[in-house]
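A protein chain is absent from this complex, but the other protein chains hold their places.
Let's turn to chain A:
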Amino acid sequence: MEILSRLFQNFFNWEYIAQVLPVMLTAGIWNTLFLTAVSGVLAVVLGVLLAVMGMSHSRWLRWPARIYTDVLRGIPAILLIVIMGQGLFWLARDVFGTTSPYPLGITALTLITAAYLGEIFRSGIQSVDVGQSDAARALGFSSGSTMLFVIIPQGIRRVLPATMNQLIQLIKLSSLVFYLGLQADQREIFRIAQDFASMSGNQSALTVAAVCYLIITVPLTHLVNFIDQRLRDGKRVVVQDDPLAETGALDQPTSTTTPTTGVKPAAKETVS
């Protein structure tokens, strides 16, 4: 029993939790969300760019995208952050005009996440039926407009769950910016918890950090399922009249029998 009590005190000491919680709620969570949101948006933009480059007919666009993706996915995130933090700090100071480690941290998080998102988007875009592009181009759309208005929106929708997984990954990844050396008010969830735990010798702050991450990530995973469903079905349409009545009973939905593969029916010569 004593062991259990000690374990409990070590991770669930209410006194320590009460001390760390206000800092977590006023600074930690918001700094984590800020780092994630900014680098998430930038990574989506860069990821789309990488995906489109990776599918280009020009090797001068395709190869840089491939190499970038291979390198950035192939090295540990912490290594890149340390490389940038230690090696490029002086450069970041000149470029961003601040000694805050945030711009550098956001850059590192963006570069890493974009490499993964690029591959996710590429697989989504490539899964869009070629008939979609045919239809848009037959209307008179250029290949660029077709990509922008028809292919990319559909492709990204298909990989929305995978994209959201990557963004959840990014939330957790953002803890690594503590390697860049954060000032007191810049600390995010992990750094606050770690500081507190090492000062107090009690791990309850780490428990608080874990709960904070879960509070952010778990609703997000459920949100993505909701959005996914919504995108699939579109907005709910409320129509007063029976929508099927007008076209007659023979014209019932047959979407399950609609081939989407572009494969022609095998026995078509015999159709008269």
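Rule of thumb we're sticking to: contacts are C-beta pairs under 8 Å (C-beta built on N, C-alpha and C of every residue); 3 or more make two chains touch, one makes a residue touch a chain; residues count from 1.
The definition used in the following text is that contacts and distances are computed from a predicted model.
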> With one chain of the assembly withheld, which option in "Amino acid ABC transporter ATP-binding protein", "cysteine desulfurase", "C-type cytochrome biogenesis protein CcsB" or "Aspartyl/glutamyl-tRNA(Asn/Gln) amidotransferase subunit B" matches that chain's UniProt protein name?
Replying inline: "Amino acid ABC transporter ATP-binding protein"
> Looking at A:25, A:45, A:139 or A:223, which residue reaches the missing chain?
Replying inline: A:139
> Hey, which of A:66, A:93 or A:157 is the one touching the hidden chain?
Replying inline: A:157
> Hey, which chain A residues sit against the chain that's not shown?
Replying inline: 129, 131-132, 134-142, 145, 149-150, 153-154, 157, 231, 233-234, 237, 239, 241, 243, 246-247, 250-255, 257-260, 262, 264-265, 268-272
